[in-house]
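Read through the structure below, which is laid out as structure tokens, and then see the notes.
Here the complex is missing a single protein chain, while all its other protein chains stay put.
Chain IDs A, B and C follow the sequence of writing; residue 1 opens each chain.
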């Protein structure tokens, strides 16, 4: 099995390197999932969306200015995900914004902002899709933020330096998104012989090559950003109730 | 991105009721997604591409370029689906031997992959028909009429508007950085992009406070109500949409068995 | 229809960060007048405007609208904001929707109007600012001048009695700025009280009925444009330059080209006309030369 895995990695690494440059955060493209899967993921995502909306509705009722704050936060996350990450290879890749967005605006808000951002990406950037919106929201706006926030809170509680917490949250939140995407694809396209697991390994392998450097890049960027914010934007962070301590990158 | 948005506001179907365009795109996408037939999916792709270029009035060069946007994902995706490997010689696998592995494509996977390409591109063509013919503001308006929760609609309105404001801010900051020799090395790039991001965050938060003030001065009290443009539903176009989709559906059903060659 | 519409009595206000923005400001804005606020950045103009609209609340002192002290409960604030509108300096923080139509309809809907009424208001406002032709364009494709007009329409649609413009002409090119001033005149002619802030003393001099000069959160001086801009000592103290008209007129008068009781003209063209007419008919060089020649001949 491990030899098989190695072979798979080698082969798909090759494929990934040959595949054309523009690597946006890997959302499942329009029409790629069969109808039952597309519907299933939409249904699975719905409760998280409803919970997020409800929490937003409640906070907005108390403080109407939060609607503008969330609006700008959403626009910020969208623009963040359209930035180009500096890369060694010269290929062009974009951050997901999951880690930074989650730490700044909380997972509940991220599920709502996430689906809107994904919707706009599909319609305005032709990236991702509307039939796959449910699946993509689940991976990027539910699992990603959940993992990010869990890691962030967990490592803060364990006394890890904030830089480490932020890096882990951003990088692994990113990876969790891709692993989820791989699982969704493997469920839709199980291999003929090896079933779900073989397919899962295949998809993960191909994403690992393209997305691991990207996740590390996003982790680094998030630490740099957070470091600057915690020094110079204490006021804003306090309003968003984030612990203000200096990060050392 | 600028281009899709620009065409959405300046195309030949601009005055058509957004509900019609959305319904046409959605129903066709539904047929494409549910269709078991490769021929049916290709028919949809051709129909939608023709509609978008000939009726909506999108230059075909731009349309082709747009079709290449999901190419990276599509290629990676179908290769992963189509290609299998085996440590034992496998007669079902048409391919080559690589480092002691049999790597190749199985018949069934080839069928799955080719159908996947047709289905994806067919659905993509439906999405493009919508996004190139319908301004986002009107799409949001339709969502509102479909009882999408008000908070979501309001957030979408604000987010859409401020995407452009923040993009412009980002462009200005980036230009200022580059003109003072920013981004000259990899580590500098991370530092500078981090600075840009934190600056953008700060500006976003300031903008949100300002927006609250300006909207409050116009009597904002928690709810954002706005006018929707008036567009007439047309029975003629409705029938046309129904007709085209009926034909597409018929093609899909009639050719359903063909790909099990 | 005369009498004060807005009064500010000894208002003090400090921002949470400690900046004392208003330090005992008092002033009166007459109904239907055209008022200009001058003063350096940081003198308190914007803070004052936010007080007039009830966004900020004095820590001391009183703001009055139509003779009544402002109250800060929701109902009273809605009533005030319905009547006192602000057009902010940066339209990008005032326009919240990509659709011109939607943005302008926001205020009227908040006043509780029916969709039909709102549609009427929006059409009226579009026509008033002259942007019917761009009503279909998304706001992110508009020029700065067009965005300013959308922002103005958004306030006009609420049909307030007072409209406040925070630096309406800033960053506009001269042509667009001139068109905007004409629009402000139209609004004023409609019977509305128009209040603006500006850094441009020439605009202030030619446009205003009444000028307030602010300095460090207080009123440094107030009066008609003529009164304000003839007070050289005060202008010097608050670092304001004299308008061109006043400078040239004064120089001509002081040097005997105008009778000591000559009226100060309000506009550039009036000044130039003055040079052409009043001075010239009797005393132009050529006349004088021939007059001299005549004297010499006779002499």
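Note that a residue touches a chain if its C-beta (ideal position, glycine included) is under 8 Å from a C-beta of that chain, and two chains touch if they have at least 3 such contacts.
Remember, it's a predicted structure, so these values are computed and weren't measured experimentally.
Engineer: Which is it among C:9, C:222 or C:248 that touches the chain not included here?
Structural biologist: Going through C:9, C:222 or C:248 one by one, C:248 is the residue touching the chain not shown.
Engineer: If the hidden chain were put back, which residues of subunit A would touch it?
Structural biologist: 228, 231-233
Engineer: What subunit C residues would touch the chain not displayed?
Structural biologist: Within subunit C, the residues that touch the unshown chain are 17, 39-42, 89, 143-145, 167, 170-177, 199, 201, 239-241, 244, 247-248, 251-252, 255-259, 268, 271-272, 275-276, 279-280, 282-288, 291, 295, 298-299.
Engineer: Given the full complex, what residues of subunit B touch the hidden partner chain?
Structural biologist: Within subunit B, the residues that touch the unshown chain are 2-3, 6, 169, 172-173, 175-182, 184, 188, 195-196, 198-199, 202-203.
We adopt the following convention: only the chains that are shown with their structure count from here on.
Engineer: Got the subunit C residues that touch at least 2 other chains?
Structural biologist: As it turns out, subunit C has residues touching two or more other chains at 96.
Engineer: At least two partner chains per residue is the criterion; list those residues in subunit B.
Structural biologist: Residues 5, 136, 157-158, 160-161, 165, 207, 211, 215, 220-221, 224 of subunit B touch two or more partner chains.
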